[in-house]
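Missing here: one protein chain of the complex. Every other protein chain is in place.
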Amino acid sequence: MAVSAEIPVVVRVQRADFDAAAETAALTARNRQIGAIVTFTGLCRDEGGSLAALELEHYPGMAEAEIRRICEAAVERFSLQGIAAIHRFGRMEPGENIVLVIAAAPHRHAAFDGASFVMDYLKTSAPFWKKEHRADGSESGWVDAKDADDRAREKWQR
Amino acid sequence: MAVSAEIPVVVRVQRADFDAAAETAALTARNRQIGAIVTFTGLCRDEGGSLAALELEHYPGMAEAEIRRICEAAVERFSLQGIAAIHRFGRMEPGENIVLVIAAAPHRHAAFDGASFVMDYLKTSAPFWKKEHRADGSESGWVDAKDADDRAREKWQR
Amino acid sequence: MTRLVYFAWVRERIGREEEELELPGHVKTAADLLKHLKTLGEEYEVALEHENVIRVAIDQEHVEHGESIEGAREIALFPPMTGG
Partner (left out) sequence: MTRLVYFAWVRERIGREEEELELPGHVKTAADLLKHLKTLGEEYEVALEHENVIRVAIDQEHVEHGESIEGAREIALFPPMTGG
């Protein structure tokens, strides 16, 4: 058994797009204990054509630190064999990637739970804020936080 | 809103490996309603070095039909915007891919549930059987079905 | 004639992948079929010994043992599935 210190935890906050396949390969190559990999990709929707772009603001330094805390908690709780979380900032148009989470584990439920846990905490705890730019040029606005996201996180605290 | 008939459902049973990135791109390109993509990849573990290879037998025709029934149920239940399930057969060595599921949806919980549902049903209902070939050359044997897999499926029936 | 197909250890124990059989008139359900096959030889007795674990599909759809096999073109017998 690998000890926790040997489990890869990859955290990045970047303007550039990411390559899910390359990140998955880098995280999981050569570990023959991995039987399940779950990847989550979050994308910018067009909201029925009303959205021109999202602008993602973040708190440099804290964003990375908070995502790392969440990822390390996930490794511990679900005995993951690897975790990666990459979050973009800046301007994103519909169809563009926003966030990538990869969880690897011996069995599928741990991998699903690990990726889902990281997303639920990331949504409510990682210091990122979305501003919407509307397609019709009307005033843009900050996205409101959702109660449903708080409830999704609280589910893990029961 | 796209109607159900327009939602892509990709099902394949094949000897060859698959390319998760290419399958994801093909499934989700140009649909700007998709905000979340969850992919599950199942791999052959080495079971602590004891396993040389798995041999996957399947029931041609029924395997595809059963996976398609599961995928269509997932699209309906979780309002998915796309689903793909590709299952390999034949001989696989540790580290090799066995199965790929991709679920796309407007929001993350539907995508996570869709992929997880398909895997839980696929495990217990799709006609595939695994035979283990041991690294020490000792007698190979058929993998036993797990009660835990039945319970995982039953969770969706409550 | 009804086409029977076998998979995994059911196939290995019976010793063939498929066969065509003329079934007697009293064989009406999947359970009747399992009982009938066990009269055909030791290989069937061994393969189908624990009837309750044997899964049955009629024309490529899962059925319970109580299901009628009337009109079935292809009946498959196999152990619990272990894919994924």
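Chains: A, B and C, in written order; residue numbering restarts at 1 for each.
Everything that follows uses one rule, which is that a residue touches a chain if its C-beta (ideal position, glycine included) is under 8 Å from a C-beta of that chain, and two chains touch if they have at least 3 such contacts.
Computed from a predicted model, the values in this text were never measured in an experiment.
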Missing chain: touched chains present in the view: A
Contacting the left-out chain in the complete assembly, out of A:R32, A:R45 or A:K123: A:K123
Residues of subunit A in contact with the chain not shown: 42, 56-59, 61-63, 65-66, 87, 98-99, 119, 122-131, 142-145
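Everything that follows uses one rule, which is that only the chains that are shown with their structure count from here on.
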Centroid spacing, where centroids are CA-atom means, of subunit A and subunit C in whole angstrom: 48
Distance between the centres, which are taken as Cα means, of subunit B and subunit A, whole angstrom: 22
Distance from the mean Cα position of subunit C to that of subunit B, given in whole angstrom: 26
Residues of subunit A whose C-beta touches two or more other chains: 108
Per-residue multi-chain contacts in subunit C, two or more chains: 84
